[in-house]
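Only a single protein chain was left out; the remaining protein chains are all shown in position.
After this line comes chain A, so read on.
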Amino acid sequence: MSSIKQVINDAVEKGKEVYEKVRQPNPIRLRDLIRQIRSAKTAAEERAVVNRECAYIRLTFREEDSVWRCRNVAKLLYIHMLGYPAHFGQMECLKLIASPRFTDKRIGYLGAMLLLDERQDVHLLITNSLKNDLNSSTQFVQGLALCTLGAIASPEMSRDLAGEVERLLKSSNAYIRKKAAVCALRIICKVPELMEMYLPATRSLLSEKNHGVLITGVTLITEMCRQSPDMLAHFKKIVPNLVRILKNLIMAGYSPEHDVQGVSDPFLQVKILKLLRILGHEDSEASETMNDILAQVATNTESSKNVGNAILYETVLSIMDIKSESGLRVLAINILGRFLLNADKNIRYVALNTLLRVVHADNSAVQRHRTTILECLKDADISIRRRAMELCFALINSNNIRTMMKELLSFLETAEPEFKATCSSKCVLAAEKYSPNVRWHIDTLLKVVQAAGNHVPDDVVSSAIQLISDARTEQAYAVGELWRHLSVAQLEFQPLIQVATWCIGEFGDLLLNGQADVTVVESELIEVYQRILWSSQCSIPTKEYALTSLMKLSARLSHEVGSIQQVVSAFGSHLNIELQQRGIEYNQLFTRHGHMRGALLERMPPFENNRIQENDKIALTNGVDASPDNQALLNDFTAPNNNANENYESNALLDLLGGMDPGESNAVQPSTTPAPVTAPAPAVNSDILDLLGGLDSTPAAPVPATNMNDTMSSGQSTNSSNSAYLLDGLLNNSTPIITSLNPAATTASNTLTTPAVQKTSSIPGINAYNKNGIKLDMTFEVQETVTTINMQATNNTGTNVTDFLFQAAVPKSLQLQMLNPSSTSMAPTSTLNQIIKVNNPNKVALRMRIKLSWSANGSLVQDQGEISNFPPALWQ
């Protein structure tokens, strides 16, 4: 029977071959295809050649032509590299791998590495072939399989083939051992729990002579140590071995096999240095053992070539990372200093990069190379300049600020736009921290604003303004300087104009009465303002600055008030609504409320702290008549960036904690005086405080302090929900609490608390889960989009429950935050609580997938489920 089948098959095979020959004698060779493709003159022509060949290749694949499969797959791989789809070759690669011919296997595995990756389903099929080939008697077949496994192993493959690799790791053949070690590395990366399996075999890799096995062995150990602290502890004892290997490498004479430009096996040296770094990190004993050898490598390595520098670089990293002697650290930094002078830009680059990493640990040692680093600001390579800039800022201190700032300012002038924003911000920070005196500080800020043009971030503008408003003695000087710049300014640079107009508005009188060292005529002033206000180059915010400033000037000038009014009233019909509003409002100050103008436009008091400054809008409108939208901003608690509120939150936290003491209840007040801008904010916060002041009188369990910390410091947007959350523990006793409200609590508190109380009581709680003796009940509070779920788990199992873990997942459009549970274990009939917060901005139906696990009687119980019976009131 089978022989008949055989005959038929043969006949079919022959027929096919004949057909093949008639149709097209042989598939064209790979090199001929490449030639054809290369001779194509246009992209379309190339596409045509490729499409024709692909069609043909598909055909042969369908016909199961095994003779030419290898050639066809090779051609397909070339086509794939050109960017054409080649996935239809995946199965053919697997067939090639299964073929007994070495050529087929070689191309098949190559194709597998190129066309499949760990995401492919075909992996099940390739795993079998790999298993076979790993057991082959030919080392190169084993080698191919190992190489492929090392490149594409997925977690599943890793598990299936881990045993084979472990066996090969103990092979007597070094060629196989080294490749098996890399495979083991890949496997433990993919499936870390397989690590222990490789431990015994790995240890013996270090006693090898063969460098290939040594380097892969060291790499494998490095990865194990990185992944697991246990392994790290285990391998501490190999430090002397590593030191010996390294010593042999650098002491041994010339060995042609591993020599690279006079350095003996740099690849291995670097790997060993890296492993030493991990082993010596925060371990003085291990560090002690390697000090000597690191010093030897650092001093003996030839540094004229890249390869020597590669080793020195690695040595420096290791020295800086372990607990090395101070002399050695200086030596390391000096190596980097030498690198900075190297003609090779690559070496300068790594030097700066490394100095940046170590500058905080050894600032004084790095300071010695300051001039070299400053030179690097002028380097031709942008990434070198960037590193140098960052390093310069790290090096600034009060002794060198003048020289450093001078260099950095000239760098800022010519720097690429992408540098200007960060550079100017950092200049401002540095000046703030180390400036020798106020005038220098002002000068520097003005230079920064000038040099960075439009790339000045807003915070620089506001800190310049704040600085000038603070420095009473220097205001005249500053305003004079600013006028000098403004009168000749190119109008395209907004930040400078903003600072200048703000200051001239505030201190214009100093300018006019001659204190400022310049003589200005009022009409000149008005002219410049007109130029700014009617220029198309100035942005709207700049014009807002200018308009307010001009208004302020109306109280400082004597002759030109009429023309100011003209300008201001012209803005009453401006297209921009903000400017229009300002125009109209300011105009009112000339007409109906003229008597108030002088008082309203008085100088602003100097700013009290930095934080208020950050929002320059507030800074600007602060002392001026607050326009309606400004008020709205302050009243609206969801407004972002309301910095002042944050201040009060932290105060509130302090007070909250204080409020836990019975003695202090009701005595809680915000400890600092509120700035006028933020008047509504403290009111609300004190409400919360007062509410909590009432807390101690009730038996309700206080929320743990850490949680409060969380909620209090979380962003402004959740502020209102936080307050509700703080209230929730008190709901049972709501009446006494509300009566205990401080009478000072304003209406704001009522609007905040009352709805919260009502709303929560109207949403019924649900029973989310009741199985295996564990019951989960949930109660809800809704505040805008945030639902706070108070989950209570009850233990009805009759035994102690430990390791209780509740996990939850919600649909994509929702965000979930889980706070720590009150406990992870429950005695029989006792309960534990956990707060879950769900942010549901789109108001979609809430569903939750949950997963529970706990141990009872020493065994693990797990369950999962879905909760879909949430009350619709939660999202409607």
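For this structure, a couple of remarks:
Convention: contacts are C-beta pairs under 8 Å (C-beta built on N, C-alpha and C of every residue); 3 or more make two chains touch, one makes a residue touch a chain; residues count from 1.
Heads up, the rule we're going with is that contacts and distances are computed from a predicted model.
As stated in its UniProt record, the chain not included in the shown complex is "AP-1 complex subunit sigma-2", which appears among "SKP1-like protein", "AP-1 complex subunit sigma-2", "Histone deacetylase" or "60S ribosome subunit biogenesis protein NIP7 homolog".
When the missing chain is restored to the complex, the residue among A:Ala252, A:Ile540, A:Leu805 or A:Ala873 that touches it is A:Leu805.
Among A:Lys95, A:Arg348, A:Lys447 or A:Arg597, the one in contact with the hidden chain is A:Arg348.
Only one of the listed residues, A:Cys93, A:Leu130, A:Ala162 or A:Val182, touches the absent chain: A:Val182.
For the chain missing from the display, the contacting residue among A:Thr60, A:Thr202 or A:Asn309 is A:Asn309, taking the whole complex into account. Within chain A, the residues in touch with the undisplayed chain are 29-31, 34, 38, 67, 70-71, 74, 77-78, 81-83, 85, 87, 101-104, 106-107, 110, 113-114, 117-119, 138, 140, 143, 146-147, 150-154, 175, 178-179, 181-183, 185-186, 189-190, 192-193, 195, 211-212, 215-216, 219, 223, 226-231, 257-258, 260, 265-268, 270, 274, 306-307, 309-311, 313-314, 345-350, 380-384, 802-803, 805-813, 815-816, 818, 849, 851, 853, 855, 858-860, 862.
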